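Shown next, in structure tokens, is the structure this report addresses.
With one protein chain removed, the remaining protein chains of the complex are shown where they sit.
Chain IDs A, B and C follow the sequence of writing; residue 1 opens each chain.
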Amino acid sequence: MGITPNSELQTPNLSVDIAGLRLKNPVMTASGTFGYGEEYSEFMDLNRLGAIIAKGLSATPRQGNPTPRIVETPAGMLNAIGLQNIGVKVFIKEKLPFLRKFDIPVIANFFGDSIDEYVQAAVELSGADGVHALEMNISCPNKHAGWIVFGTDPKIMEQVVTAVRKETKLPLIVKLSPNVTDIGIMARVAENCGADAVSLINTITGMVVDVKRRRPVLANNTGGLSGPAVRPIAVRMVWEVFKAVKIPIIGMGGITTAGDALEFLIAGARAVAVGTANFINPTATIDIIDGIERFLADEGILDINEIIGSLRT
Amino acid sequence: MGITPNSELQTPNLSVDIAGLRLKNPVMTASGTFGYGEEYSEFMDLNRLGAIIAKGLSATPRQGNPTPRIVETPAGMLNAIGLQNIGVKVFIKEKLPFLRKFDIPVIANFFGDSIDEYVQAAVELSGADGVHALEMNISCPNKHAGWIVFGTDPKIMEQVVTAVRKETKLPLIVKLSPNVTDIGIMARVAENCGADAVSLINTITGMVVDVKRRRPVLANNTGGLSGPAVRPIAVRMVWEVFKAVKIPIIGMGGITTAGDALEFLIAGARAVAVGTANFINPTATIDIIDGIERFLADEGILDINEIIGSLRT
Amino acid sequence: MTRYFKATVLENTALNKHFRLLTIDAGRSTLNAQCIPAPGQFYMLHSNSTYDPLLKRPFSIFKHEDNSLKFLYRIRGKGTICLSNLRDGDIIEVIGPLGNSYPEPEGDFIAIAGGVGIASLLPLLDICKNTGYLFYGARSKDELVMLSEAGALSKEVFVATDDGSEGRKGVITELLKSFLNNLKSEISNFKLPIYACGPKPMLKELSEIAHASGMKCYVSLEEHMACGVGACLGCVVKTVSGYRRVCKEGPVFDIKDIVWE
Partner (left out) sequence: MTRYFKATVLENTALNKHFRLLTIDAGRSTLNAQCIPAPGQFYMLHSNSTYDPLLKRPFSIFKHEDNSLKFLYRIRGKGTICLSNLRDGDIIEVIGPLGNSYPEPEGDFIAIAGGVGIASLLPLLDICKNTGYLFYGARSKDELVMLSEAGALSKEVFVATDDGSEGRKGVITELLKSFLNNLKSEISNFKLPIYACGPKPMLKELSEIAHASGMKCYVSLEEHMACGVGACLGCVVKTVSGYRRVCKEGPVFDIKDIVWE
């Protein structure tokens, strides 16, 4: 009798608050690596996740890039899916009903190739039942600004984040591009434009050459690098952003184990997202949640919030 | 009799010209990964190399960072050596005599934490017998500009490259930092300031956290990521620089096999440097040279210059 | 009852320099009713506990019996080299069975395999014993793995090798063409469904043969895959109705739907 309440007391608290969302635990799925949840639902109880970040959506459907779209690299992979997606409307009609069945926040990731498109997608998603927050992927080229990527130019980024912020009351997460000189500056732009949180990192641009054919392996020439290979870069960037802004951070980039996730949390992320690791291990997210809980218990830490940003340098 | 001249004719030409240097083949050693040549001389005939790029030097000796200085990451490693070096004067007196015994270009890599220090190192190295070219490492913080890294700010970079260019007649290679939004712009700055070539990439800043101790593993907190993990990023950057400038490119970042080296050459590098791979395989450079020759022979390519920049996109 | 499990290597036999046959024990619980592989389905296999190679690799089910699954594979690059180093008792990670399967032929059919494509077609020949005309092409005699085994399950076997070391010299589609021409001259409205797995040039050629002859043709396609379960959109193929996932809507497609690029 005396033992039960005691050991219950010592089950560490894993829940965190991000941008007005309360998460059971800090582990989400990274956009584009978990479909719309269905594909992985046979492997786990989706209700165990901190949140689902769904595959990126645009106002109108996109067919994406020709193939090959992926190529493996040492401890990583490049992808050039080209943001293939079913469009916001079909998502709301066909995918949200499935996601609404679960008791976890659904974060819709979206993008556009003009400010108008961003706003349109954000507005439509904000009106949908079952979308709890928006994640804005700004690693897309702007067709009205010489195809400069929104997220690599502070001014263009400011415009698009401001425009979206005005049109949605949902928590707004801005997903930062790592292909910049100073990601702290970009995070500050997002913060100043009213973002409720930032998430990072998106993929790092890379290329693999087929030497026999003298061609890039990917039909799109370049692709985005993800997976364990990028993790040290991502952890460093999370730490830089943690020092630069006050809004919460969702950290990602190569997280594969609980230990990896803890690196991000300690460096300042209030939550993490698991991407490429889902492909290798469909239950990666659950294993990571369990591992974090075990770590906290072993270390005698009662609340995960105690370790967030606890890095001593 | 008839066969010999024929097959001799078909030994492909591997030699390339960079910044006024003629190299036997395009394979060099990356600065900081090959010491001053001595350490690896027992494993190979140094005369077989295209060139040696020596460990980075400053005008005065540096003791470098506390330990741990290195940590392994997936398919890569972080280093924070802190540019420990014996200083230009000791290099000239104690290390150059050994290097002069070989019939290959010696490229001295140097740095400083102020423009004056850069100039001083460059001037002293330019007067030394046996230094054939200079490689300027601009991935160092500038103590007079709030410790902003020279190579991440086009204006600061312009100042330091211009200052050094004025003071040396030796071929000047500017080694670019990958921690920038647009490496093509940085390469153009180097070109406009009179650099004879650019080399890239230097390491990408990263961090690994010891989750038990809630501390970075490296005493310096962050370190530079190198090795196969970064290769796709490096190849992409070489390709971007190839499109941005006319001066030759020395490509590096994760090159471990002849196939890797060929990726860089095809993407536009006129020569390559092998770094981290030396640690794994002390004869990596020689294996790569042999492998490139075999590839050219197999493909019926008579001159390596035919494949440089031959990427079809 | 999950399609993600760890399995124990029972055997990993070298058939020759290039090919191996891997047998794994999937355990009783994982091979229940929902998880019995159908011909044409595949599994994602990972043989390594480090991050290089990173991704699982797709392999067609070659045979299954009780708890054991067999895969026939060709050693190509990093992933299959690691696979070839597996020894009895090693543990590998598996997702599967994945994808759709060959629609079951209603009577006689033609199976055309290019190289290791035989791995995907053998289970079909097996469940439809002695009703398939097998056309099997490879680079040379020693790359015609499992020929006698596949032959024993087929109604008739036609073989071609690039170097002529066994069967007709040349590509297997040429043999198929002359077979069809002969038959057509005998039977005016001759039609059999074709089931194919092999390299892209073979499949393209087939698409013309199928079109010209008006015969149904099902092809099993290969694409680079990351997830294998439909989540990453990495493995798509262009079809008349847009990009379709090889791992989910495929790997078997009706050849007339494919837009060759």
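The rule is short, and it goes like this: contacts are C-beta pairs under 8 Å (C-beta built on N, C-alpha and C of every residue); 3 or more make two chains touch, one makes a residue touch a chain.
The model shown is predicted, which means the values in this text are computed figures rather than measured ones.
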item	value
Left-out chain, listing which of the shown chains it touches	A, B, C
Contact residue for the chain not shown (choose from B:F34, B:F91, B:F242 or B:F295)	B:F34
Candidates B:Q159, B:N281 or B:N305 - the one touching the absent chain	B:N281
From C:C82, C:L206 or C:I255, residue that would touch the chain that is not displayed	C:C82
Contact set of chain A toward the excluded chain (per top definition)	74-75, 228
Interface with the unshown chain - residue positions in chain B	32-35, 39-40, 42-43, 55, 63-64, 66-72, 74-77, 79, 81, 84, 227-229, 256, 276, 278-283
Touch residues of chain C, complete complex, unshown partner	48-53, 78, 81-82, 87
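In this section, only the chains that are shown with their structure count from here on.
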item	value
Most distant chain from chain C by Cα centroid	B
Separation of chain A from chain B, taking each centre as the mean of its C-alpha atoms, in whole Å	35
Centroid spacing, where centroids are CA-atom means, of chain B and chain C in whole angstrom	46
Residue numbers of chain C (touch at least two other chains)	51-52
Multi-partner residues of chain A (each touching 2 or more other chains)	74-76, 227-229
